[in-house]
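Coming up: chain A.
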Amino acid sequence: MTTKHKAITVNDVAKGKADWHLYTDYCKGCGLCIVKCPKKCLNWSKEVGIYQTPAVEPNRDECIGCGTCELVCPDNAIRVEKK
Partner candidate 1 sequence: MIEMLEKGPRLAKAQNAEVGASKFCPGCGHGMILKTLAQTIDELELNDKAIFGCDIGCSLLSWNYMNVDTVQTHHGRTTPVIYGVTRANPDLVGIAYMGDGGGLAIGSQHLVNAAVRSENLLIIVANNTNYGMTGGQMSPTTMPGQKTETTPYGRDCDVTGRPAKGAEMVASIADPDKSFVARASVSNLRKLKSTFKKALKNVDMGGFSFVEVLSVCPLNWRTNNVQTWDRLKTMEEFFEVKEFVQREGLE
Partner candidate 2 sequence: MARTRIVLAGEGGQGVQSIAKILVEAGYEAGKEILYIPNFGVEQRGGVSIAFCQIADEKIGEPRFSKGDIVIMLSDRAIDRCCTYVNENSTVIYDSSVCTKKPVCNAKNIISVEANKIANEQLSARVFNIIVLGVLLSATNVLELSDIKNAMEMALGKKFDAKPELRELNYKALEMGMGLIQKAGV
Partner candidate 3 sequence: MVKKLITQDTRMFLTGNEVIAYAANAAEAEFMYGYPITPQNEIMHTWCKLLPKTEAGFLQTEDEISAGFSTIGGILAGKRAFTATAGPGNVIMQDAQSMAEMMRIPFVCAVMQRGGPSTATVIYAQQETRLTCFGGNGEGFRIVYSTAGHQDLYDYMIKAFNTAWKYKFPTFMLADGYQGKMREPVTLYDPASRGIKMVPTETTLGGANGTRPVNHVRNTFNLEEELMEVLDQYQAEFDRISPEIEEYLEYKADDAEILIIAHGIVARSAMTAVDELRAKGIKAGLFRPITLRPLAVKPLRAAVKRAKQVLFTESANGQLAQMVLEKIYGLTTPYSTLFKMGVGVTGDDIVQKVESMVKEPATV
């Protein structure tokens, strides 16, 4: 049995070296990642998280795929997949 996971996906960040995912069933919209992002490239998204509050997503051009947002997320909502 495979469960599929609903996610906001921004492919090919960091000049195509990584894909960025946010699982909306996990994101509670706390925004702590926005402050921690070294490139300040995370913004509130039009998509919502589990509590129907705005999730976040990176600006594809600025994101360097460093994974700080994944590290800091209290709820394991973000996954930065390096390619």
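By our rule, contacts are C-beta pairs under 8 Å (C-beta built on N, C-alpha and C of every residue); 3 or more make two chains touch, one makes a residue touch a chain; residues count from 1.
As a selection rule, all candidates are chains of the complex that A comes from, given by their letters.
Note that the coordinates shown come from a computational prediction; the quantities given were computed from them, not determined experimentally.
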Handout entry: In-complex contact of chain A, chosen from 1, 2 or 3
Key = 1
Exercise for the section: Spell out the part of chain A that touches candidate 1 in their complex, as residue ranges. Expected result: 2-11, 21, 23-26, 28-32, 34-36, 47, 50-51, 53, 70-77, 79, 81
